[in-house]
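Quick one: this structure, given as structure tokens, is what I'll be asking you about.
Missing here: one protein chain of the complex. Every other protein chain is in place.
For clarity, chains are labelled A, B, C and D in written order, and residue numbers in each chain start from 1.
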Amino acid sequence: MNVGLQHYLIVSGLLFSIGLLGVVIRRNLIVIFMSLELMLNAANLSLVAFSRYNSNLDGQVMVFFTITVAAAEVAVGLALIVALYRKRQTAHVEDLTTLKF
Amino acid sequence: MDSLSFVILLPLLSALLILLVPGNYRVIVRAIAVLGSGLTAWIAASLFFRFQPGHEGFQFESILPWISVGKLSLAYHVGADGLNIGLILVTGLVGFASVLVSWNIDRNPKLFYILLLLMIGGALGAFASLDLLFFYFFNELALVPTFILIGVWGRGENKTVAAFKISLYLTLGALIALAGLLLLHVSTGAQTFDVIALKTLLAGKPLSVTLQNWIFPLLLFGFGTLVGLFPFHSWAAEGYAAAPTAAAMMHSGILKKAGLYALLRVALPFLPDGAAHWLPVLAWLCLGNLLHCGWVALCQKDLNLLIGNSSLAHMGFAFLGIASLSVIGITGTVIVMVAHALLAPLCFALSGYLESQSGTVDLTRLGGLLRRMPVFGTLMVMGFMAGCGLPGFANFAGEATVLFGSWKSLPWIVVAASWSGLILGAVYMLRALRSILYGEERKELTAVIDLGWWRRLPFALLIAALLLFGLAPSLLSRRIEPVAKEIVKAATNRSTPSRVAAVVVTP
Amino acid sequence: MNYSLIIVEITAVLIGLGVLMTDLWISPAARKGLGYAAAVAVGCLLAFATGSLAPQHGLGFRDSFVVDDLARFFKAFFLFGAIVVILMTVEFSSRIASGLSEFFALVIFALVGMLFAASANDLVLLFVSLELITVTFYILTSFQRNRLASLEAGVKYLILGAVASAFMVFGIALIFGSANSTNFRVIAAHQTELATSPVFLLGLLLVLAGLGFKIAAFPFQAWAPDVYQGSPAPATAFLAVGSKAAGFVLLIRLLTQAVPQITAEWSRLLVVMSAATIIYGSLCAIPQRNLKRLMGYSSIANAGYLLLGIVAMSRSGSTAILFYLGGYFFTVLAAFTAMSALAEHIETDEIAGLAGLGRRSPFLAATLTLSLVSLAGIPPMVGFFGKVLLLRSVFESAPGRPDLYLLLGIAVIGVVISLYYYFGVIRSIYWGGSTPNLAPIRTSLGTKVALGTCIAGMVFLGIAPNGYLRIAETAIGGIDSAAGRLKSPALKKVSAHEAH
Amino acid sequence: MEHAAVLHAVESGSKIQDLAWMILVAPLVMAVGTTLFVPRDRTLAAVFNIGGVILSFCLSFVLFCVFGGGSAQCTPFEWLPIAGLDVHIGLHIDPLASLMLLVVTGVASLVMIYSIGYMHDDRSYPRFFASLSLFVFSMLGIVLADNFVMLFIFWELVGISSYLLIGFWYDRPAAADASKKAFLTNRIGDFGFMLGILMVWSALGTVDFAVAKAKLAENPALLGSMAGIAGLLIFMGAMGKSAQFPLHVWLPDAMEGPTPVSALIHAATMVAAGIYMLCRVFFLYTAAPGWPGPLSMLGDLSAATLISLVGAVTALLAALIAVQQNDIKRILAFSTLSQLGLMVMAVGLGAKAANPSAAMFHLVTHAFFKAMLFLGAGSVIHACHHEQDIWKMGGLKAKMPITFWTFLIGTAALAGLPPFSGFYSKDEIFALALETNPILFGVGVLVSVLTTFYMSRLVLVAFFGAARSESADHAHESPGSMKWPLVVLAIPSLMVAWLPLGPFLSESFDPAHPVHLGDIFFGPFNHNPIAAFFGFGAALFGFSLAYSLYWKAAKDPLPTQLGLLSKVMRNRFYFDEIYETIFISLHNLFSHIADWIDRWVISGLMVRGVSGLVNLSGRALRLVQTGNIQSYTFFFTVGVLLVVLLARK
Partner (left out) sequence: MPQFTDILFFGLAGLVLLFGLLTVANPFSRNPVTSAMFLVLTIVSLAGLYVLLHAFFLAAIQVLVYAGAVMVLFLFVIMLLDLKEEEHRRLKSGILAVGSLAVVAFVGILLTTLLKAKPTASAVAGRLVEGDTVKLGTLLFENWLLPFEILSVLLLVAMVGVILLTKKDLK
């Protein structure tokens, strides 16, 4: 059996799902962010894999963009957590349900 | 500017003018409203009498291109024929009267008159429009004013519920009708809303029977709801009971007629096969209006509910005329529309004045008012007698014509209609008169004051118009008959010979 | 590289930078003035962008950036929106603890994202500009960091936004993998064979999910009510107007330009989405007591109506979307401007707080009423004609697609329901509950101008829609012709490039 | 125009036309003028309205003299010109109409003059006269109408005038209720009338009398199977107005109105309108009988026969009831009912002989003497300070001689004693009955006996004997304005039948029939001695019976003698109660059911149900928005799944 594109994609898909799982079940905001990073990384993996197997480096360039976006999101997200923590002393999603229904 | 557009714009411009007046200059606000609506009424009347009955087609017509994008072309297109000239006249009159009876509005009169004038302008626009989208546009213009008028100046505990109910019902009806209009508009291929263009188009290439059988009920029930077709009527009486007098007048008298007008203008002539299929249904439903609503009116203790239900019962005659699909019946329907457009406002104005004096419209708490209010009493007797179809008033002319027109095709429903009009109508109207005016004077009602000279004007206006059209209904019928003929001609020109389309086919 | 194509965007960035820089030198008191200056600057840019000096048509940056009528339409739209939002922010400034200038700058940077989105002809550019918009909105949403609701809204928006982004990136990856390009024109050229590729379809669906999130369409709508409620009013307004419109321009480009054949196959999906969005938004709005939250649900419902235009899959459908967005623009801005102006006088966002407004400020009451009326789709306001156009476009496409009739029925029901809750607000304004405080509310001249403009816009578009409709029609005509140019030399260049 | 074809060419056509229009319009002008311009001025109101009616009377007299027995149709003006339903307002003058004009305007003039005195103290004096004028106008409209719709219009106007006048004293609950009842009962009749008109119109294609008559004359079977139904439905109108069984219940109650009103409207003219109308549309009843499928068992029985039966029943029933009434006006009211029944019977019987003149003849004589009787009763009531119970009167003969003598003349006429007018007119009916239907003849004679009996009872109790109450004791003769009309009315009551009215009237139906002027006075005995002697004998028998029972009686001996029957008679055979339970309760029941449906099914179940459901689903659905980020992500994921699933084919 030859490792090919499909394998990478499956890994990527699984990793994506693991990240998604984290977002759905973890309740610490920071861990949720980490899970989001996993999802984005999963996407990156498929981009790189496609890039490799389609002989098209554009995919790798896109990974740069994704990383940058992820960094920006994380930065803003963490800043938000800091602000929230100052206000509410929590980073727990269950404490963030004043807006509902 | 042509006078038909002027008559539409005048109330709207008056509303705009009032908008610019600071709210605390009440006299000026009132003056503008009275002048604006009075002038409107005057021009509407002059249009009516300038209208030349014998001529074919539309008069006072004017077109202003509005939208022409792609295949869509819409125009502000107004014109008058026998079908709407009477309605335009009564809209002017009732609008003027409704402004006049609003003398006791103390709370935020500025907003009140703006909304009222919007209603008047909208109604006039709806009747004058020959572009169906404009018709819809103008007709819906009254929706928000109705809601706010009922909410802010309405009466009774129930006013909020009533305001919502009337708004939702009317919107639902209007939207269903709009769906029908859009379907019609799209199906013709030419993608126009212009009545005349649609007419030529459909005369040459009628829609398929299936399509017609779909569009017609949309229009029938959509517009029917606006009129209070049984069983979509429960908004009406309740809404009118809660509305301030002027709004109840405008709505029950004028805006309700827009649905009937549209049925006559659009549904019948454009969808002959649909009409063939659905008019029997309408005939049965109008029984609901005639008998059910009549009976409901019979046991009302609240005068406004009584008038409201009676007005629904009267609508049964209009529907009956439509269902008969005969020249006489449709002429009668239009006469009924005009007559009822005067009658219902008259009744509500009377009830409004009564309430302003006695503080109640509960029939069990009134009595013996004729002694202190002879003029009011006389007017009330006249109005209510007109309501139970007394000859001399326009209602009789219309109702009798409808009966004549429908007798051949729908004899049993005519029997019901006669029962409703002659018996039920008389019973509840007389019951009301008996409890309000007759009997011994009540101690708690000795403070009432009769109508002063100026207060009589709106009543006199409406009664005079009712008498005019009652004594000389030919004023109306001469104008209406040619149109009625055209409608019947178009509506009987169907592709299937008879009612074969008994089963609704999915498109 | 034809840099002149992005001159508007560059200028916008410069204005944003300028605002940030200027802030360093001016006193805090002058920050409102900075806001006006920024508004004026964006105004000039708007004048330029709609004028003849701006790039008219063109394709650049490896075909990833397109300037056509649609792009120009939306650029004007976004620029105009930004101006009103900036003015609104000035009115709202008392509610923003610190960083007013930054708020202006961020609005402008979000605007930049929208400007790029309007021209995006490539999934990468789509992604990047959307991220610029979204990340900016994370910050704008949580801008009132002394209000827990604002922070909470920010966090929610951020996490859900990031999830959506992740799905979108994954989708883009899949599309990139199966089409070997991210360019819309290339995809459009190969859509017949791509339509058979499950990976491509999955990728497209994931991108659709991401865009669905932006426009708050069911089932990706969950964030909207919370975020609308928590955000500062100007941010909400911009979110409702700008972000949603950006989502729609991208949807139009992607679904009707890049993959029209595939979209046609997805009729059922779109019908269900549209119907569910309308129903969900309308139903949930009924019991709402908070005006901003109500607007959140209303924005969901409106997304549903806008989707009707996509469902129609026709030129008139897209035109209707554009028209509707224009009306929605004025309407929502008017409502939120009024709410911003009220923020100082009425402590709460609750609808009940509006009680007595009809007497306290007839003008604000009227504005709010008119905008609600327009949202409800009642003439003479623009919302009416917009809905008519949308419904009409669906009717046009309905023959042969019976499920569209069902959708129309649902849309009608939705309108009726929406009337119920909008009128509930009007009710509060004019005769709601007890009104302990009847102090008149005065509004500043700036607000009056902004509100006046919005009302004029609503009414004008409602009663004289022809000119605007023509513009919208032209804008949509532009993409059709762009699709007709698919076999242009540029395409060959792309293919050649792949070999590199 | 169609009716132009049948318009009789009259030499003085245009003048006749103007005259007729003026007769019709004069009272209306006065009524409207009074209401609008002199609603307060008593004298002016009285002068105007009496003047108007007298003017009409004079013009009618001129018309009668000039035009004599000719007939004409005046140029109509269009009321509702629609193709197929050409309704116009036009006047139809023939002997029938000109005679009726005289009767109506004549009686009305006298009644109005009488009212000057009778109503002198009432505050609503102008309103009274205006209403009376309005009535006269409406009544003249009926008389002159040349088509069904116009007839119906004035028919309704008469109804409303009657309503206004019965309820004249609106603050008396009894009067208010009576006016309502009268109007509604009439409306039931009108309901049938309207349907009848519709049927005739749809069969004949016209509403014009002349055209319809001509068409039917051409083809008597034109009405086809609907002939019977249409005839009966039209008759329903007459049933309402002329208070025929079973719609008779309103008339006694209508006595709550002022007495002059009772005299004019509910004795002389309006109630006779039904008879007049039947004569006017007599051509319908002479047409070939026919019944639709379900009623085919009626076979050759014509509508006219049924009508005569209804008349006979009414006559008998009312006479029986009258025997046990004590209110002077009610006795007269039931007597009116009874006489109307006779007239209706006569119309029905006349159909076979194709001549309704007997009914018309009796109508005319009855109008005069019954009006006089009512006015006399009014005079008595006026004198006794509004006491109406005959058992509280007595001995009035001496105190009010003029009233007494005129009343006596009226009684004699009503009882049918020769040579008073009633004898001749009644005799024609008896003769007709004897010729066509002996059973009904028997009924007629029985009614005649009863009539004489209760009238004698009235006279004996009220005018003879001793005064039984204070008010009767202090009674004195009424003022001149009330006296003189009585005297004037006494003349036609006595003599009107000496004129050749019957033959004159029959001319309009059978112009070939010769007029025997000399025959008139002793005519009956020559012409049909059996009928005449029976009539005469019945009167005598009735009187002797009454004399034996009531001469100087202090109280009514009959209740003890008749027992239960008397009670039933006194209570008018419980018709009101029966109607109360059947008709009114049924409608109330329907009304409450409809209201219940409206409230609970339509408003409640449907509207509130739907709105509640929507509301509830909104409330339920929003619970999805838990506010929890994780559930939102979860929904997002599910959403993606959903989208993918939906996108699959």
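Simple rule for what comes next: contacts are C-beta pairs under 8 Å (C-beta built on N, C-alpha and C of every residue); 3 or more make two chains touch, one makes a residue touch a chain.
Since we're looking at a predicted model, the values are computed, not measured.
Here the chain not displayed is in touch, across the complete complex, with A, C, D. One chain of the complex is left out; on subunit D, the residues touching it are 630-631, 634, 637-638, 640-641, 644.
Contact between subunit C and the unshown chain involves residues 1, 6, 13, 16, 20, 28, 61-62, 64-65, 97-99, 102, 105-106, 109, 112-113, 116, 124-125, 127-129, 131-132, 135-136, 138-139, 142-143, 145-146, 177-178, 180, 197-199, 202, 497-499. Think of the hidden chain as still there; on subunit A it touches residues 1-11, 13-22, 24-28, 30-31, 33-35, 37-38, 41, 44-45, 48-58, 60-61, 63-65, 67-76, 78-83, 85, 91-92, 94.
The rule is simple: only the chains that are shown with their structure count from here on.
By number of C-beta pairs in contact, A-C leads over the other of A-D and A-C. Averaging Cα coordinates per chain places subunit A and subunit C 26 Å apart. Mean C-alpha positions place subunit A and subunit B at a centre distance of 63 Å.
Here the spacing of subunit B and subunit C, counted between their Cα centres, is 41 Å. Counting partners per residue, subunit C has 155-156, 159, 163, 167, 225-226, 287, 420 as the residues that reach two or more other chains.
Of all residues in subunit A, those touching 2 or more other chains are 20, 23, 32, 96, 98-101, listed in ascending order. Across the complex, subunit C is touched by residues 23, 65-70, 72, 108, 111, 133, 136-138, 140-141, 143-144, 147-148, 151-152, 160, 163-164, 167-168, 171-172, 175-176, 178-179, 182-183, 185-186, 506-507 of subunit B.
Interface residues of subunit C, counted against subunit D in their complex, comprise 155-156, 159-160, 163-164, 167, 201-202, 205-206, 208-209, 212-213, 218-220, 222-223, 225-226, 265-266, 268-269, 272-273, 280, 282-288, 417, 420.
The touching residues of subunit A, counted against subunit C in their complex, run 5, 9, 12, 16, 19-20, 23, 29, 32-33, 36, 39-40, 42-44, 46-47, 49-50, 53-54, 56, 58-59, 62, 65-66, 69, 72-73, 76-77, 80-81, 83-84, 87-88, 96, 98-101.
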